[in-house]
Every structure is written in structure tokens, then in C-alpha cells.
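Complex shown without one protein chain; remaining protein chains in place.
Order of writing sets the labels: A and B. Residues in every chain begin at 1.
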């Protein structure tokens, strides 16, 4: 029988003891758990980056996987710890909107506030709920505890608005850069399948001081450093440059506006 | 039956082959081992940082866990490879003081010099004992070898002095910054439980050019960027700033003096 999988996604970095302490807590409670690192290099405090990463990485995992996400600027305050059930998987973390993309994609989901002291360490600190609340909760779930033991269902979990592009006239839309990846690819919020016409007809995508009109099939077909639009692996239109950092070339970051015009 | 756990803590970084080679050696000898990364991003050569990280992360692991720590500027010289038994867990690494905090917290511990050639690779290089000595030793222990097979007990393992704050007059103490974490929180060597009076009475904590007198319960209750004192998750007083980097704001680093005055 496969071991229960617990994934970890945090902004803790890898030079401190935080991630190690969480892993120790999990393995003490659920020695059989298979801990899988997704990322510990999220930008500190960036709930929106974490929301995107969790939304893109977790759908590829098997049913029953338990995902622990700790990006938690409000630790120790009134924000609640929650357990989300969505798309057959479990998500544990703070109620700060970090699961918004997962929940929106799943359509329906259940959210419980984690209040059961048995799911927490005996002493809960004010500043490290990754170790004291989220890790032990995941481990108890992995050991076979029922989700309902976590606590009561809540209906008012924080759900971030995930902005779709807005149509500004008959042939034009305004969207936004959601994410810049390590290679400098700029992932926009234009879903490629909603704009299939750009595959066959002229278009212009304006970002920063550039106007792009080339849709590439892969990176390698373009000249070194050339900017182009491509359908990314997440299904969004991306702005890329072959073996170069598109975002640095354009001087734009997350949140930069993107204008699409179809001709 | 759960698999034997071997954790890894090194200053090897993640862009070289060192960590991969160690994992391969472990899995060749002990295919059943469960390898858990604690950190590979320790600052190169910093035994004191490693000592703190190991002291904070490893107590959370189950009994019998085997912790391999490779921060080893003296590799290939006369410094001995050691196996420490403390608090029901095992620690393998160089005899350079890196296990001082673990040993001090445990109260009593046994230390053996690893001399058994069967616990090492057939050819031991002069520069990579992580692969040639520490990884195979951990794997043999995980496979069921007795600790005594490693080599003889020694009584003179290097033990760093872990400085407690010094009292400078009736109401004042001088301590030091032990560690700065990824978020810029400055962990001091003042143990919060030893200074409970600051919870109810005025105090002043001087660091750099600042004098702090606010004790926060959590990060979120303070203004953005505001400096304050908080009881950290390791039980030490910490100097923090809400969603800002306290150490950069103060221009202070590890080893900076901290003066506490009670009123």
C-alpha cells in the first residue's frame, strides 16, 4: 500500500530550521508519511504567489494527497487555521486566501476551521504554526483521522478574486501578469483556449513599451533573446524570450497590465 | 514498520553534485532508508550557524533518527569523524563543535570516534567525507549496525561554549544575537522563560541605535515595519519587525550585543 503523501509549500527558505522542524513533527506523529517538498522558496509573505503555485502544482498529485501550505504573515493573530477538501485532495494552511485558485478550479470545496487541540502540539507558539498546528494536523490526517475531526465547517473562508481579463472594446482586452517564473517567462491571465483566434489571425499584445505580434510554437524556433507570445504549459498566454529573461528585457513585473487586440 | 530516517544538513548548496552523491551512497548501502533534507543552504564553513540549526530542528524528530551534519572546514585534517548519541537520536559529522547545542540540551550524551573502515567507502578522499565517511556510516547504522561498531568512546569531543547572557548590574544583562532568520528576525540568547517579568513590567532592550520597549504577542498586531520584541518559537526573545527585515533595519548581525534592562 502506498504511503500517505504530505507535500510542503512554504516561504521559509532553506537556511533556517523551520522546514526541518516541520518534517520532524510530521514523522513523529505519522512515521509512514511520504514528505514531498514542493517549494520553500516562495517570496516571503506573498500570498498571491503561493496561491498561484499551489494552484498549478497540486492538481498533478494523486487523490488523498495532503498539501500543507505555510505562507502566513498573520500567524498568531485572529486568522484561522483551515482544512480545505477540494478535488479529492486535502489542503492545510492559514485562512488568508492561499487556496483561492484551488477552490475556484475545483468548483466546490469544503472548508473547516481547525480547532481540535489534538491536531496541534501541546504548546502552540505565537509565531510558528507551521510546526505547531499545520504539520501535526497533516500528520493526524495522514494517520487516518477523519477530516470532520479537525473542526466545524465554515462558509466565510477568505476567497481572493482571481481577475479575468476585461474586454475594453469589441476587439480589445486588458489583462495582467500573474507570475514571472525563474526563466523570466511572464504568465498572463489570458487563458489561451479563450483566445484561439490568435493562432490563425493577426493580433497585437502590448506590454511595457513593446507590442508583440508573434505567436511561437516553442522557444527554440525564435532568435536568441527575441520576445514572443506562447501558449504556456499552464494554459495561459505567456510572454517569453528564447534563452533570455523576458521580464528583465521588458522591465515589467507581476501585476503589469497586458493589452490584447485582435485584428 | 517505518523506514529508518536519515536527515541531511550541509553547507553544500544545491547546485553541485555533493548532496546527490551522498544520497546515492546512502541508498546503495541502505535501500530502505528514508532520506529527509533539513538544509543544504547553511553559510559555508559556519559551524556556529549549523550548531544552532541542528539544535533547533532535530529535537522534533522521532527517537532513533540519524542526523548527518556536514559543515566541515577541517575535512581531511586531524579532526575526527564522530557519532553522538543524545536524547535517543544519533548524530554523525565532524568533531568541530557542531553538536554542542544538541549535547548541552540532552544533558548527557555518548561520543564515539568513527574509525571502523567498514563504515567508510573503500577509498576515502581527502576533501569529501560527507560522501566517503558520514553517509556510509549513517547507512550502516540505519541497516542495524550497533553504535559501538563505529569505534571507541571518546571524552574530549570539542564542545563549544554556548554563552548565556551576563548580568551586568542588579537590573541589567548583556546578551548577543545568535541567529538571523530568513525573515530578518534576530534570535537573541535571552531565554524568555528566564525573564518573564518583561510580560508585565516595563523593560528596555537596546540593540544598535535603538531602544525597544514593546513586547508583542504576534507579528500582526504591530504596524508595518515597526520594531518590537517577541517570544520566538524557539523560546528565545527575538527582535522582529512586522513584514520587514529587522536585522537590515537595525544594521546589526549575528554576534551583535543586546542589552536588557528591567524597570
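The rule is simple: a contact is a pair of C-beta atoms (placed from the backbone, for glycine too) under 8 Å apart; a residue touches a chain by one contact, two chains touch by 3 or more.
These numbers were taken from a predicted model, which means no experiment stands behind them.
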{"item": "Of B:31, B:88 or B:225, the residue in touch with the unshown chain", "value": "B:31"}
{"item": "Hidden-chain contact residue, picked from the options A:38, A:87, A:153 or A:176", "value": "A:38"}
{"item": "Missing-partner contacts on subunit B, residue numbers", "value": "11-25, 27-28, 31-32, 35, 37, 44-45, 73-77, 79, 125-128, 131-132"}
{"item": "Subunit A residues touching the omitted chain (full complex)", "value": "2, 5, 7, 9, 14, 36-43, 52-53, 56-62, 65, 181-183, 217-221, 230-233, 238, 243"}
